[in-house]
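Only a single protein chain was left out; the remaining protein chains are all shown in position.
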Amino acid sequence: MSSASLFSVSDTIAAWLLAHIAYVFPPPVKGWLTSGDVVLGLTALIFSAILLGASMINVIVLIWWERKLLGRFMDRRGAMHVGFAGLLQNFADGLKLFRKDTVRPTQADELGFWLSPTAYLVTSLVIFAILPISTGWNGGSLPLTLLLALVIFSFAPLFIFLGAWASNNKYALIGGMRSAAQMIAYEVPILLAVVAVVVLAGSFDLTTIVMEQRNYWFWAPLFLALIVFLTGMLAEMERIPFDLPEAEAELVEGWNTEYGGMLFAFFMLADYVRYLVGSILVVLLFLGGWTLPSYVPSVLTSFPLAGIVWFMVKVYLVFGVFVWVRASLPRMRTDQLLRLGWMRMVPLALLSVILAALVVAAHCLPVLGCVPSMGG
Amino acid sequence: MWVNMGPQHPMTHGLWNLRVRIEGEIIKDVDPEMGFLHRGIEKISEDRHYNEIITLMDRTCYVAGLSWEHLFIIAAEEALHIVPPERAEYIRVLSAELQRIGSHLMWYAAFVQDLGLTTPFLYGMRDRDLILDLFQTYTGGRLTYEYMRVGGVRNDLPLGFTARCRQVVDWLMDRFVEYDRLCLSSTIFRERCDGLGLLSAEDAIAYGVTGPMLRSAGSRRDLRKDRPYSVYGQLQFDVATANTADVTGRYLVRMEEMRQAVKIIRQCLDWLDDNPGPVMASQLPRWLGAPYAPVGNEAYLLKRNYPTGLGFSMVEEPHGEAGAYIVNDGGEHPYRVKFRSPVLINIWAAKRYLPGYRVADIPPIMGSVDVCVGECDR
Partner (left out) sequence: MKRDELAASLTARFGDRILGVDAFPGLLGRVRFDSTIALELFRAFRDDLKFVHLTMVGATDWVDHREVFYVLWSDADLVYVLLSTNLPPDAPTIASAVPIWPSANAHEREAWDLVGVRFEGHPDLRRIFMPEGYAYHPLLRSFKIHEPEDLEVKVRSD
């Protein structure tokens, strides 16, 4: 694995910048500017800026990827005209939304109406600060990264419902209520599927979970959990077939009916941020993160930043599966969705927890050789 | 809580308002409101020469223009005592059946879009374009055709049309299989559609519901068989029926109707290949061609010899049974034109088939009605 890390890169940039800026100042200021605290502060700023920029660019490329893929599924080409193969189309769309007037309905609650999209976008983006992308390429490294990510991920219904309530619209209200019900219902199977992974990896730390997959990726023993997790993620992301909170056929746009212009762009960006986070979580938990199987020739894994490249390839492929589902399935109904969640997904997830425990027990059988790193 | 679904709402596929009283997610009462697209076609027709009304007929239902032209032409020829040549009748039937496929494909696209299926939406629109291309080759228009005339049709089919048309319908027959695979084999599709919007044949007849909605309840009522107009009596085809009376049944009926339409089209093409001839009646009254008096020669009007009569026609339009009633009291304009729109009645019967289901069921149920507001409001 490469020795560079996101922190060291930001640190280098910060130190270099400060050294050049300090050059023009008299000695006392110069000394303070090059002191460790200031460098650390600037490092943190640069660190966040790189994270934000990288994730936003990825989100926009993700939208492009979805549009192109969806176009191919539908026997057409997708965006073609702005930039190479339509790569810049989404920037143009964003620019269009940016210069549009943001209209607030007169009867809407002002604070909630403005607060909800901002908070939704910010809480979605925060998750990137703790997601590891490759060895060393992560922000905070806490013992409970996975749990924290899931907790932040499940903030969404709160802000969605806030926006739906504040916009004072019947469609928005119905959509908001559906959204809350659906997200809360699918938290349970998702967490149970995650428990299976945690049992197998013996840790809540995402980096450790990826490292534990060096022998085999977890999708093989935990196939059931993968299915449950993918389904649950579809529901959490509110994508077809579970996009009933914004089912445009009956609820116009669901909970963001009243939002336009940049506020709508916030919602949409936050949605795609969540799609990205969901795909990243699938890759981290089940598909070996940035690692490749050991039989892959080393020339494929030894070039600089190989981990990040393979990680992103996996993430985009997983998102491709989500797009495929969207292209081929119709939307479900609320009652069918909840029935699927409680009657099918929860038992399957419980079963996968038991399977994970059996796999861990099998590791301690003498014939297979006990794996020492179990239980962290 | 009364919710206004419309007039600007994705479910409506047009411009009308479905007022729904809901308790939780359950529909308790509905009240369809129409008239947002009322253009007064019946009133305008009173001021128009017969061949000019055909222009309006394209605008009544903008996805089945030729079917409505056919409807009006039959009634107008009856009111004016004109008999068209047989070749024109075959071309009209060919057009009406191609239009039926086009309209059903449009319905298919809109219906699956309501269910959240985006891919078949584009497949339906793509294949409908082939039909529109065919129309373009012989009528010159893709949406508003102005093709049929009192006494025949405007022009004969172009050279090579029948071969091209056969290619298209052969290709479409394969696509119908693909559509069924995309929809009927999907569990979620079946869960969303089975047993929804139930309307028994007795209720359907009492509420005036016609077309695929009635036939999906097991009724074999099809005007093309029961009261053969034009040359339908000489063509072989089956009436598409289903017996589930729900949304899936309507889907099956429309799919089968498209296959039967292909069957009719092939017979028409064979006949047209073998029987060249004129496509306009030869003995047309002069005033049909020159409706207005030449300037400075208004006395010309007095020399005309207008017939009087009544015209009535009913055709099996893609959405249901459409009717036209024309009173011709002598003159170049009809005195009164009255149209029966199947969609108006089918929508209005929502009072019967919608309550009791959920809000999320409204799009598939109303989608299965095949709403075309142009002909509903006229």
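When the chains are written out, they are named A and B in that same order, and each has its own residue count from 1.
Everything below uses one rule, namely that a residue touches a chain if its C-beta (ideal position, glycine included) is under 8 Å from a C-beta of that chain, and two chains touch if they have at least 3 such contacts.
The shown structure was predicted, so the numbers you read here are calculated from the model rather than taken from an experiment.
Colleague: Considering the full assembly, with which of the depicted chains is the omitted chain in contact?
Modeller: Output: missing chain touches B.
Colleague: Of the residues listed, B:D133, B:E178, B:D194 or B:D226, which one is in contact with the missing chain?
Modeller: B:D226
Colleague: Out of B:A76, B:C183, B:I345 or B:A360, point to the residue that touches the absent chain in the complete complex.
Modeller: Once the missing chain is taken into account, the touching residue is B:I345.
Colleague: List every residue of chain B that touches the chain not included in the displayed model.
Modeller: 2, 34-35, 38, 40, 42-43, 47, 78, 205-209, 221, 226-227, 309-314, 321, 323, 325, 327, 335-336, 338, 340, 344-345, 348-349, 352, 377-378
By definition in this document, only the chains that are shown with their structure count from here on.
Colleague: Approximately how many whole Å separate the CA-defined centres of chain A and chain B?
Modeller: 48
Colleague: Under the touch definition given earlier, write down the residues of chain A that touch chain B in their complex.
Modeller: Touch list, chain A to chain B: 70, 73-76, 170-171, 174, 240-241, 243-244, 247-250, 252, 326-336.
Colleague: Which residues, counting only chain B, touch chain A once they are in their complex?
Modeller: Going by the criterion above, the answer is residues 1, 3, 5, 9-11, 25, 112-119, 122-123, 126, 182, 186, 188-189, 191-192, 358-363, 367.
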